[in-house]
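Missing here is one protein chain; the remaining ones are kept as they sit in the complex.
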Amino acid sequence: MAIVFQRPHALKETQMHYCPGCTHGIIHRMVAEVIDELGIEGTTIGVSPVGCAYNNYLYFNCDMVQAPHGRAPAVATGIKRVHPDNTVFTYQGDGDLAAIGTAEIVHAANRGEKITTIFINNAIYGMTSGQMAPTTLIGQVTTTSPFGRKPEIEGYPVNVCEMLATLKGAAFVERVSTHDIKNLNKTKRAIKKAFQVQMAGLGFSIVEVLSTCPTNWGMDPVKSLKWVEEKMIPQYPLGNFRGKDLEV
Amino acid sequence: MAQIDIIFSGFGGQGIQAAGKLIAYAGMLENKHVSFLPSYGPEMRGGTSNCHVIVSDDPIGSPILNSATVVMAMNRPSLDKFEKYLEPGGILLVDSSLVNRRPERKDIRVFEIPATQIASDLGNLAFANIVMLGKLIHETGAVSAEYIEKGLKKVLPERKHYLIPDEMKALKIGMEY
Partner (left out) sequence: MGEKILMKGNEVIAEAALRAGCRHYFGYPITPQTEVAHYFAKKMPEYGGTFIQAESEIAAMNMVYGAASAGARVMTSSSSPGISLKQEAISYAACAELPAVIVNIVRAGPGLGGILASQCDYFQSTKGGGHGDYRMVVLAPSSVQELYELVVDAFNIADRYRTLCMIMGDGMLGQMMEGVEFSDQEEIFKADKGWAVTGTGMTRENNMITSIYIDPEILEKHNLKLQAKYREITENETRVETYNCDGADIIVAAYGTVARIIKNVIKTAEKEGIKVGLIRPITLWPFPTATFEKYAEVPKAFLSVEMSAGQMVEDVRLSLNGKSPVHFLGRMGGMIPTQKEILEKIREILK
């Protein structure tokens, strides 16, 4: 990959544990770069999810809290209300945010909680070995949809951004992807804006990042990126759903 | 043979779990008591894989091993981790095509088999574990080759049964190595 930078200060030197070709790592790097660029490492507090990123509190140099499965937005709410001048973000997978944590994310957004959520949509439960996620595509085979996801039985993929964009408290909602450099750059811009929206006190902000799970998709890294582009984006169109014109 | 405690270890994808399962199945078919315990959870990430197998004439106590009478190490990290698990007099089998150091202990029996090389010569890298297993059953008498063949019929799905003659060939090469 052509993007070779120095390690951002907000990221520790610790070796990350993600599988080869998993895009969790690059997203961490972009969050850290944004923290560096905004100069907020000393005032930022992150909340780790339960999912493959469960121990990303080991990777960031800012203060970090590990939350129960799906509850990161509630934990972040508690932190933010104690330290309203700090920047608080959650980092959550699609099982964490869109299944067990649906209530927490909806209500944090609806309260216009001034936090930022980085939402990793990889259409699967990575950590627990490839079960169906709410975001799993129709027909996608997983360990708990062994015959492919069928809408009659398992319902439809959940489009989180479209859903949250209906809430007044959600100030900034954008979906981005990791499948090529152009989109990685857009991802970073979106993350930066989401943090800025929070810092400007405008309300809740979320960036949904389409991400890969080569291990549980049973694909090599290159094919995984193609799968994001060809299969995921039609279900999860990229773009801004709220707050495009916010001045920050 | 009263009880054989085996640790299989290597990279994910080297057929470590398959080898463990196979010997357990073969032992069970041979009317022995067996247990098979895989490593599980996020351990699978990072690529190492191991399992504990016990084959015994008597009912089995703990399926988890704090020490072993046999260790089969298919890569360097496995050797580094499990060499010390061996009881004195125990058997260490190493895939010498992939492990670039010699075992250190002097109080054990060491067998270095270039299993991956042999498998590659046979035209199927996936047979390395079977080559190793051949040597293992030859040195330990844990189960007989006949029951490995019966076990293969159980652990392999029907559509893969055509592979069994070749697997048995690889097993024999290992046994005679």
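Note that the chains are named A and B in the order they appear, and that numbering of residues resets to 1 at the start of each chain.
As a convention for this text, a residue touches a chain if its C-beta (ideal position, glycine included) is under 8 Å from a C-beta of that chain, and two chains touch if they have at least 3 such contacts.
Just so you know, these numbers come straight off a predicted model, no measurement behind them.
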Chain B residues that touch the omitted chain in the full complex: 21, 24-25, 28, 33-38, 40-42, 59-64, 66, 154
Residues in chain A touching the chain absent from view: 50, 54, 66, 68-70, 95, 99-100, 102, 125, 127-129, 131-132, 134, 143-147, 154
